[in-house]
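Have a look at the structure below before the remarks.
One protein chain omitted, others in place.
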Amino acid sequence: MKVEQRWLMLASVVAVAATTAALVAAATGGANSGKASGSITVWVDAVRLPVAKLYVKTHPRVKVNVVTYDGDGNGATTMQTKIQLWNRTGKGWPDVVFSEQANDPVWMSQPPFDFALNLKGVFPASLLTGWPAPSLAQCTVNGRLVCLQDNLAQEVLYVNKKLMGQFGYTVPKTWQEWAALGAKVAKEHPGYIIGNIGESFSHWLYLWPDRCPISQVVAPKTVRINSANVQCTRMAQLLDPLIKSGVVPPESVFTPSFAQKYGGDTDKILLMPGPTWYAKDIFGGTLKVPAGEMTAAMPLRWNNEAPTTGQVGGGPWIVSKHSKNVAAAIDFVKFATTSLAVKSKPGALSPGFPSYGPAATVWLKNLNKDPYFAAPPGAAMKAAAALVWKGWSMVTYPDQPVWSTAVVTQLVAGKSLSDQLPALGEGLSNNAKAAGYKVVNK
Amino acid sequence: MSSSAATSEHVEATRTRGLHVPRGLPFVLPYLPFLIVFGIAPTIYALELAFTNVDGSWAGFDNFTRTYDDFRFIPAFKHILVYTVVWLGALMVFVVGLALLLHGRANRVSATYRFLFYIPGALAGAAAVVIWLFMLDPTVSPGAFLLRDLLGANIFAQSIAPGNLPYIFAMIAFWTGAGGWIVVMYGALNTIPPDLEEAARIDGAGPFTIAFRLKLPLIRKWIAYMLILSFALGTQLFVEPEIVQHASFGLVSDTWSTNQLAYQLAFRYADFNGAAAIAVDLLMIGLLGAVVIVTRSGLFRAED
Partner (left out) sequence: MGIRLLGLGARTALLLVFAIFFIAPVLWLILAPTKSDNALITSSPFSFGSFHNVAQAWKHLDAYSDHLYRRWIANTLIYSLSATAITLAISIPAGYGLALGKFWGRRLILTVTLVVMIMPAAALVLPIFLELNALHLIGSVFSVILPFSFFPFGIYLAYIYYATAIPSELLDAARVDGCGEWLTFRRVALPLAKPIVALVFFFSFVANWNNFFLPYVVLADSNQYPITVGLSNLLASTPSFNPAVGGGGQSVKIFKPELALATLLAVIPVAIVFLVSQRALVRGTLGGAVKQ
């Protein structure tokens, strides 16, 4: 064989091999490679907008239409109304949706909405193992994996190490110690606070850790709502004097008046139960608490009982069943949840503790290194992840609006939490029944 | 200039030539499709939806009883009732009162005031609500002292306490709507012949008497017209509570008003039949109010 012929043969063999490999790769799921193409529509909230923008920048082959909406925050029902609209007109569904409401995927995956795609078998299985089992369980409805959590939002106890040291207080480990400290603070340092109860999700911070059964699915379409249960009433009784004395005010950290009264230079936040995503963005960003003061400690437990904690959100990513470009949709979700370009550092791209394990490790490392904190807060966060009480189920109706309208408004008016528990239970029951659930007490 | 004989022939000719088109009808024809598609058909459709089930079968009054039993129904109607009463009251008292106050004054001063009252009308809807979100927040509002003294509110959440909401929404509606109606009432007052006023004054009537015993009854029709339209608008309240709901982190429910409830039923629960039942409820109330106001004020009497 002449030299040219040999080279030609070699070249053709290589060409055939390469083409075959490419074809095989394409056939076995383009979702595995960054070779996604085509166009997708993505609905995100304002917080996830930087992530979407980064994807657009780094994936020029995919045409992404990014739409910002309210994220169904605070129990809004925007997505429900929109999906109904699209279902009726038979078109318009986005390919990817981010929701701030952890229970959105529950109704999204059931009729009449029927919106969520089963990710099992579509999303790379090797990556799925990176999610903690409870997180995957939260996204599993009727055996189908209908979402992937963006971040873990377990509750920890934030501590202002500097102020606590200054006043000579020790960090409480139990709710009882915390309440006792609160009574002390009210006398010795009035104006300082050890928590707040004015959020639309404050019940997740105080009632969820104490295993209060007001959102517990016990059978298909049957939910247990019992706000008179001792697990609820005892926590309310613990909180009432603290709310009254002002050390746990019924205000929200997101209001400008809060930052004025307790944040910034006023610096009056001693302790605060809160989710992992408070860490830098709320204390540093929203409240402007000075650097070198904050850290996180283990969540509080009830006396000697086994510790359980609550959870505030976690942000599910949902892919639409109607998507015409599932490959690109999956690629987007993969990028948003696992890519280190997004998840490595606490900040605008990743304010919360990533659900994806390998990314979480990097994120925690950077969080602990961050000079903003007085002490590394990561250990407490990592430990708390396993403590979230599983008895608070995701249901098809939002419970935040009931807490806000039935409880917070009354706390603001000076009533006690114990007095509002019946109204809370009734409101939740009404909403449950309107959503087609059967309500039981036990 | 044709001769009259030729003219009348011509006129006759146009009348009888070809198809006799009723006078004026061609001008109205373009309007009719719109009236049918966006006025009559939806009304009939709403009625049909209200009395049928999802599958189209006859439901009788089921949708009405079902929505009535919904735990959000009575509160929503209560809210709208208080809101409408407060708003209509404010319109009647303040709009008419201000118009009377402005009438008869030096014209340039009066015109300036009318213009100032009128400006917020440009900000109806979402823009007005956003402004009032700021006005109701004690941390930024120029009226913070009023919020503290009148409402006892030191934070926004207190300003929008549930008991305050109907009054707040009525105030926002008044703020945007009053100016326009003041202009209308002022114009109506201007149609009163000045001799009547002169005669009354000569008879010794004071300004109050002239205002209430002479002018007021003469603009009765306009007041009735204002009340009818405002009553209908009042029951339609949607954008104000919807926006305040978003801005208050959920402290205001998304089914505060009847219209919001209908919207949620239709688009969240896919219960168009229930939503239509509520709409028909509102229509009945609107019509009832209109009938009451029309008969009590004689609006259609001697209409020229």
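As written, the chains take the letters A and B, and residue 1 is the first residue of each chain.
Note that a residue touches a chain if its C-beta (ideal position, glycine included) is under 8 Å from a C-beta of that chain, and two chains touch if they have at least 3 such contacts.
Since the model is a prediction, treat every value here as computed from it, not as a measurement.
Interface note for the absent chain: among A:278, A:397 or A:437, the touching residue is A:278.
Considering A:40, A:62, A:76 or A:318, the position touching the chain not shown turns out to be A:76 (whole complex). Contact with the omitted chain, checked across A:250, A:299, A:315 or A:401, is made by A:315. In the full complex, chain A makes contact with the omitted chain through residues 45-50, 66-71, 73-74, 76, 78, 82, 85-86, 88-89, 91-92, 100-101, 150-151, 153, 201, 252-254, 256, 260, 275, 277-278, 281-282, 285-286, 312-313, 315, 347-348, 351-352. Mapped onto chain B, the footprint of the missing chain covers residues 2, 7, 10-11, 14, 21-28, 30-32, 34-35, 37-43, 45-46, 49, 94, 98, 101-102, 107, 113, 115-127, 130-132, 134-135, 139-143, 175, 178-179, 183-184, 187-188, 190-191, 207, 228-229, 231-232, 235-236, 238-239, 242-243, 246-247, 249, 258-259, 262-263, 266-267, 272, 275-276, 278-280, 282-283, 286-287, 290.
Keep in mind that, in the parts below, only the chains that are shown with their structure count from here on.
Taking the mean of the C-alpha atoms as each chain's centre, chain A and chain B sit 43 Å apart.
Residues 70-72, 137-140, 154-158, 161-162, 246, 248-254, 263-264, 267-270 of chain B are the ones that touch chain A when the two sit in their complex.
Residue ranges of chain A in contact with chain B, taken from their complex: 70, 74-77, 80-81, 84-85, 112, 198-200, 250-252, 254-257, 260, 400-401, 404-405, 408-409, 412-413, 430, 434.
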